[in-house]
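All protein chains but one are shown at their positions in the complex.
Showing chain A:
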Amino acid sequence: WLVIAVGLVRAYLAKGSYHSLYYSIEKPLKFFQTGALLEILHCAFGIVPSSVVLTAFQVMSRVFLTWAVTHSVKEVQNEDSVLLFVVAWTITEIIRYSFYTFSLLNHLPYLIKWARYTLFIVLYPMGVSGELLTIYAALPFVRQSGLYSISLPNKYNFSFDYYTFLILVMISYIPIFPQLYFHMLHQRRKVLSHTDEHKKSE
C-alpha cells in the first residue's frame, strides 16, 4: 500500500494535476486489494479471531469496487471519485497493517494505535463517498452496454440486470455503513480509554 501511496504522489508531481491518477497505480491496487481475500480465509480457518462475516463483507465490497466497477466500466476510471476512495483505502490500509506489524513485534507506538482508531472518522465516510460516486457514475454506461446482464428468453431461464443490482448495492450502504461506523466508534472508546487507564496506573 505504500507502493500505491508513493505511486500516487509521484504521478501527481509528474502530471501536475490530481486527475486520472488511477492508471498509475492500477496494477498494484488490483494486486494488493485482491490479496486481501486471504484475510477472509484466515478468519475462516481460525488463524485470526475476527468474524468471518464482517471481514468477508468489508473485503468483498472493496474487491467488488476494484474489479466489478472500476475495472469493468472503463469510462469511470477518469473520475475523481476513484481517487477519493483509493486515497482513503491507501491511508487506512497503511495504518492498519502497520498496527498489526508493530503489535506482533510487541512494540506498538501509541501514535499508530491512535491513528487506526481515530482517522477512520474521516477516512471511512471519505471512502464510502468515493465508492458511491463511482458506482453512480458507472450507471449510465452499464445501462447502455448491458454489462453483465442477461435477459429472457434464454435456455437457462434466468435474467440478471446489473444496472438494478448496482442500485441495490448503493441502497445497501444505507443500513450497513452506519452499523460499521458505530461499531468502529464503539471500538475506539473501548481501546483508547483502556490505554488511558493503563497509563494512569503506571
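Before moving on, here are some points about what is shown:
Here is the rule we use: contacts are C-beta pairs under 8 Å (C-beta built on N, C-alpha and C of every residue); 3 or more make two chains touch, one makes a residue touch a chain; residues count from 1.
Throughout what follows, contacts and distances are computed from a predicted model.
Its record in UniProt calls the unshown chain "Very-long-chain enoyl-CoA reductase", which is the match among "Very-long-chain enoyl-CoA reductase", "NADH dehydrogenase [ubiquinone] 1 alpha subcomplex subunit 6", "EF-hand domain-containing protein" or "Proteasome subunit beta". Touch with the chain omitted from the figure is made, among A:A14, A:L105, A:L152 or A:I174, by A:L152.
Contact between chain A and the absent chain runs through residues 152-159.
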